[in-house]
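Shown here: the complex without one of its protein chains, the others still in place.
Here is chain A:
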Amino acid sequence: MLNQWFPNVSMEDMVTATNETLYMTLISVAGTFIIGLLLGLLLFLSGPGGLWQSKILNMITASLVNVFRAIPFIILILLLFPFTDFLMGTIRGPNAALPALIIGGAPFYARLVEIALKEVDKGVVEAAKSMGSKYSTIVFKVLLPESMPALISGITVTAIALIGYTAVAGAIGAGGLGDFAYFYGFQRSNWDVVFMCTILIIIIVFIFQFIGDLVTRKLDKR
C-alpha cells in the first residue's frame, strides 16, 4: 500500500532523514535548555528586586536576548556561517545546524524561564532567607524546583519551535526531514515525499508535546 500511495518514498531515506531531525532536535533542545536556563536565571536574578539586582548586568543580558530573538532564523543561520565553520569545521549537515539552532532557541527559552521564575511565590523565597539560606541554596532548592513545571512546559514549547527551525535549516542543507522535503520532494515535484515528511514531523511534534505534558503533570504537586 505504501508503494501505491507514496511511489517515490524510500523507507531507508525516510529513516535517515527522521534520525537527522531527531538528532538535531534533541541536541539543540539540550543546549537550549542549559544556555536558556542560565540566561533566564541571569535575567531574573539581576532584575528589579532580584537576589543579584544589577541594572548593568540586567541590561546587557536583556539586550543580548532581545537582539538574538529579533533576528529571523533563516538570516541567523547565514550570519552565523563563519562562526559555525570555525566551531564545527563545516557549514553543511546536521552538526552545522546546531550552533544556529541553540543560539536561536536559547534567548526564546530564556524569556520563558524568566516568566516561570517570576511566578515563584515571593513568600517562599523570603521564608528560605529567614532560615538563613545562601543564595545558591535559594536558586537550586527553591527557585528551580518551585518553577519546574513551568520550566518543563517552556522547554516543550521551545522544542516544538526548534523542530520547525530544523526544517528551515534543511533548506540550506542541514539534512533532516525539512531538507528532504525541499530537495527531494518540492524541487523534483514528488509531492508524496513532501506529504510523508510532513506527517513524520507532525508525529514528532505530537510525541514531544505528549512527553512534555506528562512530565509537567507528574511534577506539579500544587
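Methods note: a residue touches a chain if its C-beta (ideal position, glycine included) is under 8 Å from a C-beta of that chain, and two chains touch if they have at least 3 such contacts; residues count from 1.
Quick note on the criterion: contacts and distances are computed from a predicted model.
As stated in its UniProt record, the chain not included in the shown complex is "D-methionine transport system ATP-binding protein", which appears among "D-methionine transport system ATP-binding protein", "Glycosyltransferase", "Phosphoribosylformylglycinamidine synthase subunit PurS" or "DNA modification/repair radical SAM protein".
Although one chain is not drawn, the whole complex shows that of A:141, A:188 or A:217 it is A:141 that touches it. Considering the full assembly, A:126 is the residue among A:85, A:126 or A:213 that touches the omitted chain.
Taking the complete complex into account, residues 121, 123-124, 126-134, 137, 141-142, 145-146, 148, 219, 221-222 of chain A touch the chain not shown.
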